[in-house]
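Left out: one protein chain. Kept in place: all the others.
Order of writing sets the chain letters: A, B and C. Residues in each chain are counted from 1.
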Amino acid sequence: MRALFLRDLRLALRLGGGAGLSLSFFFIVAAVIGFSVEPDPKLLAQVGPGAVLIATALAALISLDRLFQADFEDGSLEQIALGPAPLEAAVLSKAAAHWATTGLPATLCAPLLAQMFQVPDAATLTLTLALAVGAPALSLTGAVGAALTLGVRRGGLLLSVIVAPMFSPTLILGAVAARAAALQLDPSSALLLLAAITIGALAIAPFAAAAALRINVN
Amino acid sequence: MVAKLFTASYWAMDGWGAYIWPAYGITLALLIGLTVRILLRNQAVRRELTQAEARRAQIKTKQGETKK
Amino acid sequence: MAQNSTADDGSARPSIWRFANPHEFMRLTGRLLPWITPLAIVTLVVGLLWALLAELPPHPQGERVRIMFIHVPAAMMGINIYAMMIVASLIGLIRRHPVSHLAAKAAAPIGAVYMLAALVSGAFWGAPTWGAWWDFGDARLMAALILFFFYLGYIALWNAIEDPTSASELAAVLCLFGSIFAFLARYVSAFWNTLHQKTSLSAIDGKELVDDAIFVPLMVLFVANYLVFFVLLMISMRTEIRARRVQALRVAEG
Partner (left out) sequence: MRLEVKDLAAFRGDRRIFAGVSFVIEPGVAATLRGPNGSGKTTLLRALAGLSRPAAGDAVAADASLQQERDLYQERIAYAGHADAVKPAMTPREALRFWGDYFDTPRAELDERVEAALTQFELTDFADRPAGRLSAGQRRRTGLARLLLLERPIWLLDEPFNALDANAVDALARIIQSHLNAGGAALLALHGPSPLREDATFNMTDFTAVAPPASDPFLDGFDDVFAQTEPLP
């Protein structure tokens, strides 16, 4: 399982410049949202957390399409399925590798981006915490979407339509947490629920994705 | 009760008619559209099926002849 | 997720799964449709006329309550149909019965249309009441919107996959896994209200509808919509079963 995680990380670094590519996409999306909003500080501070959340979700969504497709095409997925580790574990390590190249860098860069939007410090801290807790759920549910659309040619669009509604609870709670912190209210309940969603996804997503892979790989 | 239908005030619905009637209208339009689509697809598939069954019957009779 | 490793022998057992055999289902629905269809139409017409013509008791909403007669049943149907799809998908995966997969596939467009109707009528209710056609803070409208997207994703997945057996199993996995988030969305968007209190759709419609003059037509419309759903479901399923039959014949020839 660790072998698969390390291999995926090495491949991500070697092929797409690893986190670099998804990170630049993350910044581009946030910047574009920044352009398209009147640069009034009060407005930007409110839009900031939303921009960061949208950028994180899109950065994750874009790279989900190839999560299993590449291995499926060159036969690696078959061998992974035949391996000693259960398919669920393989899904977990692939989702972890996906998080490491999209969710994690976005979480680390969120404070920087929040400053660009003049988001108050309390909200920036909470937003980063929310991303740290919530971003893995994006990779896990995304892995299920990627496994479901494996057999579909050019399944990227279908993948987004299927996965976007699953991102909604995490994105809403992230925004609520940031907004609560900005209003000096207590964001802990939203953060706790975010953690609950991620843990729930951690428990269920591997089984759903593995079931979908078994259907597609036969 | 039905006579009320012809009074203008009924259709106005205290001024909210502009919201109530479209709500009913669109909902019914959606439902009718759905029903029509389902029935049309049902017809198309039934036509397809009768052709397929006919083809199958032909093949069966042809096989029947070759066996004799 | 049910791990169905043992092969199911597929023979029609004389148990309650009798209707799960396509042949039985066609015969059963063939007998059921002729009388349930007129019943559904009559109930719907009666319900609608009652909702439009009834003398309403004094109510803060005034005439706008009539939109509730459309919005509440539609929203309920949208949610209950998705619940039915979850059960059908579960049965389809565990008992490996293609007909229950087809039930979920046939129910999806109907559920999507009901959800859309709920959204539209909700917007028409919201416009005069809060002056906005859409309110992202309203938990019920947000849940309806997200569930509507799940319906679209489910239907899109079915159409994107050629092989009917893997399409049905993948759609079932999506339906079951997606249901967690559809359920979550219902409660998550209520969190916005913790930030600033304001009346919203979800706040009012529970209590005010208990009054008899409103409750009875509402119930009639509930029953009418269920009947309409069953009629449309049965017709769609008969179509789906015939389509699978055509496919099987074509493959057998091929």
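Going forward, a contact is a pair of C-beta atoms (placed from the backbone, for glycine too) under 8 Å apart; a residue touches a chain by one contact, two chains touch by 3 or more.
In this text, all values refer to a predicted model and were calculated from it rather than measured experimentally.
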Quiz item: Per the definition of touch given earlier, which of A:L23, A:L140 or A:V217 contacts the omitted chain?
Solution: A:V217
Quiz prompt | Contacting the left-out chain in the complete assembly, out of A:L11, A:A31 or A:I62 | solution = A:L11
Self-check item: chain A, residues in touch with the chain not shown (by the definition above)
Solution: 3-4, 7, 11, 14-15, 70, 73-76, 78-86, 217-218
Quiz item: In the full complex, which residues of chain C touch the absent chain?
Solution: 5-7, 9-12, 21-23, 26-27, 30, 33-34, 98-99, 163-166, 235, 238-239, 241-242, 244-245, 247-249, 251-252, 254
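Quick note on the criterion: only the chains that are shown with their structure count from here on.
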Practice problem: Using the touch definition up top, find the fewest steps from chain B to chain C. | Solution: 1
Practice problem: Using mean Cα positions, find the chain sitting nearest the overall protein centre. | Solution: C
Quiz item: Between chain A and chain C, what is the separation of their C-alpha centroids in Å?
Solution: 30
Quiz prompt | Junction residues of chain B - those touching two or more other chains | solution = none
Quiz item: Quick one: in the complex, what on chain C touches chain B?
Solution: 48, 52-53, 62-64, 66-67, 70-71, 74, 109-110, 113, 116-117, 120-121, 124-125, 127-128, 228, 232, 235-236, 238-239, 242-243, 245-246, 249-250, 253
Quiz item: Where on chain A does chain C make contact in their complex?
Solution: 141, 144, 148-149, 151-152, 155, 158, 161-162, 164-166, 168-169, 172-173, 176, 179-180, 183, 185, 189-190, 193, 197, 200, 204-205, 207-208, 211-212, 215-216, 218
Practice problem: Mind listing the chain C positions that touch chain A in their complex? | Solution: 1, 3, 142, 146, 149-150, 152-153, 156-157, 160-161, 166, 169-170, 173-174, 176-178, 180-182, 184-185, 188-189, 191-192, 194-195
